[in-house]
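Here the complex is missing one protein chain, while the rest keep their positions.
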Amino acid sequence: MPAFIIQRVLQAIVVMLVVALVAFSLFQYVGDPVQLMMGQFATPEDRIRLTHELGLDQPFWVQFYHFIVNAVHGQFGVSLRIGKPVSVLLAQRIPATLELSFCAALLALIVGIPAGVHAGLRPNSWLARTALSLSLLGVSLPTFLIGILLILVFAVELGWLPAFGRGEVVSLGWWSTGLLTRSGLRSLILPTITLGLFQLTLIMRLVRSEMLEVLRTDYIKFARARGLTDRAVNFGHALKNTLVPVITITGLQLGSIIAFSIITEQVFQWPGMGLLFIQAVSYVDIPVMAAYLCLIAIVFVTINLIVDLLYYVVDPRLRIDRPGSTGH
Amino acid sequence: MTQALLDVRHLRIEFPTRRGILTAVDDVSFEIAPGEVLGVVGESGAGKSLTGAAIIGLLEPPGHVAAGEILLDGVRIDRLSHDEMRRIRGRRIGAIFQDPLASLDPLYSIGHQLIETIRTHLPLSESAARARAIDLLQEVGIPAAARRIGHYPHQFSGGMRQRVVIALALAAQPRLIIADEPTTALDVSIQSQIITLLKRLCVDHGTAVMLITHDMGVIAETADRVAVMYAGRIVEIGPLSDVIRAPRHPYTIGLMGSIPSLVGDREHLVQIDGSMPRLTAIPAGCPFHPRCNRVFDRCRHERPGLIDAGASRAACWLYAAGDRT
Partner (left out) sequence: MANRLATALHQSWDSDLAYSFRHSPYAIVAAVVFLLCVGSAVFAPWVAPHNPFNLGLLDLSNSLKPPAWLPGGEAVFPLGTDDQGRDILSTILFGARISLLVGICAVLFSMALGVSLGLLAGYVGGKTDAFIMRVADVQLSFPAILIALLVDGVARALLPGEHDSMAFYVLVLSIGVSGWVQYARTVRGSTLVEKSKEYVQAARLFGIHPLAIMRRHVLPNVLGPVLVIATIHIATAIITEATLSFLGVGVPPTEPSLGTLIRIGNDFLFSGEWWVTLFPGVALVIMVLAINLLGDWLRDALNPRLRT
């Protein structure tokens, strides 16, 4: 078991380093690092001093090392567009993105998994067929269009829900949450649906197809041949085997929710990291881009690691050493 | 004469396809007495597995039983509700399939799967069921059963897994077991162990077996009676020694002649020209007639039923009373 974990952790570190390298290259070769760190109002003396401090006259790998050290401390320089330190900006915006992503993920899982299970068990029921057709539509609708349509119907025409912003937020220490106010919750609804719909349909289709595959296996046939109850066969055996591969893919999907939040935040002008990133790309605001990249990488790598570990816990084939020797 | 345990009468299994209706099993009738081992032998595609699947009610759609009856202890079981059939499965009719690794759910220990099966059919407590499971494992020859009961399928070797599968099939003490190619996926050295085990258990428990296989050697070691299937029909059925030593149907004669032998003076292996017809192109009359070296006119037009020929029965006009030309 330890070997497995160690290997995964090492892999995670390698990925982080690669991403850091990409971000660092952005800093180095695209734009002027000194300016990026100091903003546009640096005097020539400051520039020389900083150049020496930053060690820009030093070999590549030394500079890379410094970059990593800085990154670990959250030092990514100053935003070219806004003029504030990147870390401050990010810290302000993270809660908005995380809250939205979390709600969307919850929606996708709570609706997607049961729908998929049902569609797998009863593929010919009208509910399953409808869900499948709708899911095809869901996969064909780009996220931003879903957002626009929702805004059109619920905000513009019906006027029930707000079309942009987070509503009132409550500060809990460093975090700000919209979950505790009525306007905050109302503002969450449309963006959550927008962000979660795509993932929901994906999960539903995945669970359904996995379920159908599992129901065709020999061990399900043998379970039926032993006269096990439908409940035991469908939920005890089929469902559990279905969920094992679903865990991996679902985990990765949920990670991508954070990326897709970029789009949703743009549509609803949701003050999160994604919106910041898009503005940075338009403006070619390198420090923000680099910082976002590293942050996202951490999130993804962590999610992947957790998923791997979960897999390990759930599937006994990975846990115990392969036999070969035992018994014959 | 004791009533037959299993009585299959004129079973027909059809598959609707876009090319029309395919008849995969056509007018198959046989009986299995309590405690008897009936070997069902034939090439791939002859309909053996489908017959077994139909008996236990696990025929996969679009295949369905189009005609005929299946009786267990004199009671029809081919038209039961889903739940009634489920209660028969495992408790009165069990099944073993070809690939032991694929037959076991990889996520549960074999103990869990055994106890689950036992408690589904028998009103035992958890600990009683567990004790019984350990007994079963010992009976099928798993060493250190009490320790290994918590192990997972992938921790067993192929032969051990098939033993576990047999234990699972016998867990609720069914009176009939349908064994579909139980040794085909195993190493040759293990095959005879498993077959011996199966035979011994069935004698001990008085369980009848429908042993489906394409391997004549397995049949020769285990069966009491043999049914030979060809193109969805039974062409010969009779006691083991008769069918093997004195086969009647030309197809069976060819089969027996094609088995290499270490003893005796067999110099040439018999080869039957051609191959078994596809289900979409079954010849009129006797389905074997295009390949038969004793064919005559009647064979081409009329399909023979099973005709008495000594101790066994053969679907061949050669044995019809009178007319031999």
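As written, the chain order gives the labels A and B, with residue 1 at the start of each chain.
Simple rule for what comes next: contacts are C-beta pairs under 8 Å (C-beta built on N, C-alpha and C of every residue); 3 or more make two chains touch, one makes a residue touch a chain.
The structure presented is a predicted model; accordingly, all values stated were derived computationally and were not measured.
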Given A:Val88, A:Val284 or A:Ile306, the one touching the chain that is not displayed: A:Val284
Residue in contact with the excluded chain [from A:Phe4, A:Tyr65 or A:Phe144]: A:Phe144
Residues from subunit A at the interface with the omitted partner, ascending: 15, 18, 22, 26, 30-31, 136-137, 139-145, 148-149, 151-152, 156, 163, 252, 255-256, 259-260, 262-263, 266-267, 277-278, 280-282, 284, 286, 289, 293, 296-297, 300-301, 304
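Heads up, the rule we're going with is that only the chains that are shown with their structure count from here on.
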Computed distance of Cα centres, subunit B from subunit A, in Å: 53
Of subunit B, residues touching subunit A in the complex: 56, 58, 86-91, 94-95, 97, 99, 102-109, 116-117, 120-121, 142-143, 148, 151-152, 154-157, 159-160, 165, 168-169, 171-172
Residue ranges of subunit A touching subunit B (in the complex, touch as defined): 217-219, 221-230, 232, 236-237, 240-241, 244, 314-317, 320, 322-323, 326-328
